[in-house]
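With one protein chain held back, the other chains of the complex are shown just where they sit.
What follows is chain A.
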Amino acid sequence: MGTNSGATAGINNKPVGGATGAGVLVGGGVGGANSSIGGVLSNSLGGGGSGGLSISGLNAGGQNANVGGMGNVGGDDGGNGMVGGGVNNQQATTPQYTIPGILHFIQHEWSRFELERSQWDVDRAELQPATLRRHGHRQCQCRPTPYRFHLPSGQITSGIDNEAQLASQCCLERASAWKASNRNLTRRIKMLEYALRQERAKFYRLKYGTDPPQLNEFKPSNEDAGLAGEVATDSEVPYSSVSNTTWRQGRQMLRQYLAEIGYTDNIIDVRSNRVRSILGLNNNAEHDGSGGGLGGGLGGGTGGENLSPNINGNESNKRASETEGRHTPAKKVQQSIDEIIVDTEAAVMANFEFLGATEMSDDDEISDDLEMVATDNDDTDVKLAKRAKSGKDMLTEDLEADVGEQLLNDMNLMTEEVDGSLGLGELAQLTVNNESDGAYDANSKDGTGGSAGGAGYRKTWNAKYTLRSHFDGVRSLIFHPEEPVLITASEDHTLKLWNLQKTVQAKKSASLDVEPLYTFRAHTGPVLCLGMSSSGETCYSGGLDGNIECWQLPSPNIDPYDCYDPNVHSGTLEGHTDAVWGLTTMQSNIVSCSADGTVKLWSPYNKEPLLRTYTASEAEGAPSSVDFVRNEVDHIVVAYNSAHCIVYDTETGKQVVRLEAAQEMSGNTGKFINKVVSHPTLPITITAHEDRHIRFWDNTSGTLVHSMVAHLEPVTSLAVDAHGLYLLSGSHDCSIRLWNLDNKTCVQEITAHRKKFDESIFDVAFHATKPYIASAGADGLAKVFV
């Protein structure tokens, strides 16, 4: 406080220094001030009382004293000095004051001002950080308050108090504004949470086709609730009857806490105190949660989706966050939980006394201890769930037995088990439910469901392989029935063979480029359609040139630049007189349809390969697509330009049934069928229409079962997976869509290809045995999704 002492010295000096001696005294205090004050004194003494002189001298002296007294005051002080001089000036005109008296008064007043000023400055310096902090808290949510108040110079003295008062007022104001913004934030969080819930429900509906049973409110199902009760009584938890409302309140509080968690440590402390006041409840929630499938509830309550898996499964994460110290914002959520655990340690210990005893003996440090409690909590909770399921009488013994084991290792094992969810049977469901929160829930469920074996098989498809080597649009593609191999047919007159296991990493992308292994050349025009024998040894292609070419597939490990083997091309089926647009296989037979108006059944390796020709009446126009009826031997379904489908008996050549809906299809040529496929197991035919619809037909009655707008532009291609559960459709709107055949809802849409003229996607396909889907586009690319 050098400034203060200097000023004090000045004050002390000046009364004494009424005469010339003052110069010496002052000089002892401050060197610079000494000479000037001395000068003033001598000046005024010698001058004999000229007001003007004395005033100027005083001014100079004042400034100098000022400089001496407070080394840190800048130009502002000159102004103050002037004020002092002004006051002095008035006083100087009144006759009863002596010059030394005036001088003394002025000096006294001056130094008082200076003292106050310095205090003021100190106060300001102290207040400033606090203000900044509060500004930070409020951020942009309340109007910026100007900090500095400009008061008239005459009120400086009171101005200091004034400002302090104002500042505190301002603080109050800010505090209230802050509360308001808190409320605001809470409301927003609620809104977001609601939206999230809605989204989840929607997502669930899309995936499963039913309303989510328990996702909405994180309410435990009956079974789960029962379990929770059981767990509670078993472990003698005193707060077993936590109603949903109190529980939700607790969540609300926690959420508030989280919302503010980004603030200073002080606030966190205050908040954590508040949280502590409701700790009993929270602890409860956690117990019930992990015990009875409510674990996600806590995660939801605290607003962090990542949190839930952390609590339930990922112990290493938890430990890491604890050791990392409490200032990592991302981990604060975790810490808040840990704090909760600190406070309820006693309660936890009471509940798990047997565990507590061992921990205490193992670890002395509180933090380690806590960690153990935390892990044990989860550990036992998971176990509780398990045991509660298998038989509650076993519970205590089992737990005690577990205490003897290495708890952490045990936990890890447990986690693995949970993650894998293999061999747990119903438990798998239960433990997965523990993590039931939002997207994670869906993913984990999907993952485990898929690995568990098929029934709940569901996934998100992502583009993985790009097949680029065609010079023009890819009209058709077909997978090998077993190998990760496919064949594409293009308007560039060629077919290409691809092995998805022979890839080249594409630059700067996650997708892989595949180089073709073999190029099939025989067509003299665009190749339009493909078929493959069920053995995967032979492939057939139909082209604009009217020919059907038969190919023996080269080995999928062939060198792309091997010698030309003319035997790959094993024959040409000649018979059609115009473009062959549709081709499909059934055992050793193939059926083709052509723009010449005929549908032909072939047995390619017969002496006379052409078995039969089916021709509809002129009015039907040319056939556009053909498929075998999969659940009925010797039936084929043919789509005609008339937008009708006709089912033929291949043996008799007679029309079995006509698929038409007079009302739906009446007199509109825009309803042209681009593709027809038969359901692999059900008597259902699916058609893709130019009018953006996909329509479902009953093969036995020939009636329309279902009709839906499926794309933004004409639907060009269809494929049904081998189990008959999913439908894949491609469209000139550049996208492919995956449909759940059960409820006819779109599971996924992928934008896959670009347009050439007004065409985009020509074909889509499922791999019969491997999780691949593929699309072929007018942009000359084929893409495979996994």
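Everything that follows uses one rule, which is that a contact is a pair of C-beta atoms (placed from the backbone, for glycine too) under 8 Å apart; a residue touches a chain by one contact, two chains touch by 3 or more; residues count from 1.
Note that in this section contacts and distances are computed from a predicted model.
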Which listed name, "GD10311", "Ribosomal RNA-processing protein 43", "Exoribonuclease phosphorolytic domain-containing protein" or "Translation initiation factor eIF2B subunit beta", is the one UniProt assigns to the chain that has been left out? "GD10311"
Using the touch definition from the top, which of A:111, A:494 or A:678 touches the missing chain? A:494
Residue of A:114, A:627 or A:690 touching the missing chain in the full complex: A:690
Tell me which of A:114, A:660, A:721 or A:759 is the one touching the absent chain. A:759
One chain is left out of this view; which of A:123, A:193 or A:515 touches it in the full complex? A:515
Note that chain A touches the chain not displayed via residues 466, 468-472, 492-494, 506-507, 513, 515-516, 519, 521-526, 528, 544-546, 560-561, 563-564, 566, 578-579, 581-582, 593, 595, 621-625, 641, 670, 672, 674-675, 690, 713-714, 732, 754-759, 778-780
